[in-house]
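Okay, here's the structure, questions in a sec.
The complex appears here without one of its protein chains, the remainder shown in place.
We just call them A and B in the order they show up, numbering each chain from 1.
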Amino acid sequence: MRPGYAIILERAIASPTTMTTNATPEALSHAPSLAIDVQGLSKSFGRMAALRKVDLQLAYGEGLALFGHNGAGKSTLIRTLTTLIRPDEGTVRIAGFDRESQASKIRSIIGYVGHQSLLYDDLTPRENLRFYAKLYGLPDAHDLVERSLAEVGASTYAERRVRVLSNGMQKRVAIARALLHRPRVLLLDEPETGLDQGGLELLDSVVAAVKQGGASVVMATHGTERGLALAERAIVLADGRVSLACATSETTVDAIQQAVLAERGASSRSGAQA
Amino acid sequence: MGTAGLGIRQALLGLAALLFLIDLYLIFQYAPTASEALGLQVQRIFYFHVPSALLGMISFAVAATASVVYLTKRGRKWDRIAWASAEVGTVFFTVAIGTGAIWAKPVWQTWWVWDVNGTLTFMLWLVFIGYLIVRSYAPTVERGSRWAAVVAIFGAAAVPFVYMAADWWEGLHTERITGPGASGSMQSEIFVTFMFSLVTFLVLFIALVAERTAQRGVEESIEELRREVSA
Partner (left out) sequence: MKSYLRSAVAVYAKDMRLEARTKETFSAVLAFAVIVAFVFGFAFDPSPTVVALVGPGIVWVAYVFTGILGMNRTFAVERDRGTLEGLLLAPVGREAIYAGKLASTTTIMLVVEVLLYPVFLVLFELNLFNIWFVLITIAATVGFSAVGTLFSAIAAHTRAREILLPLLFLPIVLPVIIGAVASTSAALAGDGWDGVGKWLQFIVAFDLVFLVLSSWAFDFVLEE
């Protein structure tokens, strides 16, 4: 898994146009130094402010662990990075592309694994991946799909309907789906849910390989240890604000957990949740 | 923003009320009683019916135009205007449909006629209702605004088609019903009353839309303050 991804990604960053069919050479030529650059991001849903003036920077090849209690805004932040959510205020730049005007380009270089598998229950993993390969305009779809299935250990189940697969196996295929187009930024929202030991090991190696290939990872997680182990930077969100931001080398599991709990107490005192 | 235009809006409402009183006098005292064929006293409802229908159409045009601007330029103001227009327009259409039915029964022995105007009025009324309802079912206010704008634009685009289809259909199926007031020359009293009614309703429309738009503006300001405060 590791070498294949790294080699492909290195080649891709060297000659960006092979990565996607949508990106033009001019747009990619001013290669930015930051994979993710978010400033002053705010988003509200009706009366509830989900994100308040969030700042976030992440360099290429780095991992960011996103911590916070339920309802703190982790999912909203990740989904904003995927362009599914439009910010009320602030700027979002991913790989130098501005969300406001270049959302489509952003979508071509991000991979997302969320709570839902984004797979069609009545199609097989192979059919699902082939569909997405076509949608993303990827060449050599057949070989690519077979390789992706092998990478996540789903080859033996490639011909069975997704509906009959276990949650863990579905998640593996979802991960394969997210990596199909070799994204430059991988966004994971609590990816550890539903994974068994083998799945967790796969997750670890995927994150490591992605980073080694020069891509970045943002992972929202409740697993403090895993988060700190896999990432270089950590952020704790509370009530839509960044309450703690530091390098993972400078903090401990306890410190993070305390930060998360402290804010949880504060927010349940102030009342209304989503 | 809320109090800025307050003076003008109050003046407009006052003017509308005044015009309405004068209008009532004109309709019930000044205008002549119609012939038996046109319904005698019931015919006076014509002075409510036609202006309501016309103002409904104008409301629709305003709502649709504001919707286009809202989608392309995204200013909240345009959505507020469109929404206010839709609300007021729905009321006008309802009055038009109601008065139409009240008038039609004694004159034509039927509650409703699917002529071109009737069909168009009814269809736009439904579009307006869809416009208002879609907002209440939307997950967020913004999405509701966008969906409603799309509904209004679609309604506007469908109008010429509805008009043509209803016209051809009418030609195929019913003998043309000469609407009362469709005759070439109107007595001067009728004409004056009618025009005055039209102006009254127009002023009423403007006054109500202005008021409602301002109200919405204040509501949105409150929401925003709430958000900022709920730290």
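The criterion applied here is as follows: a residue touches a chain if its C-beta (ideal position, glycine included) is under 8 Å from a C-beta of that chain, and two chains touch if they have at least 3 such contacts.
This is a predicted model, so every value here is computed, not measured.
Across the entire complex, the residue among A:Leu41, A:Leu64 or A:Ile85 in touch with the chain not shown is A:Ile85. Screening A:Ser33, A:Ser101, A:Gln116 or A:Gln197 against the full complex identifies A:Gln116 as the residue touching the chain left out.
Of the options B:Ala34, B:Val107 or B:Ala166, the residue whose C-beta touches the omitted chain is B:Ala166.
Among B:Val134, B:Ile190 or B:Ala207, only B:Val134 touches the chain that is left out of the view.
Only one residue in the set B:Val150, B:Val192 or B:Ala210 touches the chain that does not appear here, and it is B:Val150.
Taking the whole complex into account, chain B touches the unshown chain at residues 71, 119, 123-124, 126-127, 129-130, 133-134, 137-139, 143, 146-147, 149-151, 153-155, 157-158, 161-162, 164-166, 168-169, 172. In the full complex, the hidden chain is touched by chain A at residues 20-22, 82-86, 104-105, 107-108, 110, 112, 114, 116-123, 127, 131-132, 134-137, 177.
Everything below uses one rule, namely that only the chains that are shown with their structure count from here on.
Those residues of chain A lying in contact with chain B across their complex are 44-47, 49, 52, 239, 270, 272. Remark: chain B residues 139-141, 223, 226-227, 230-231 touch chain A in the complex.
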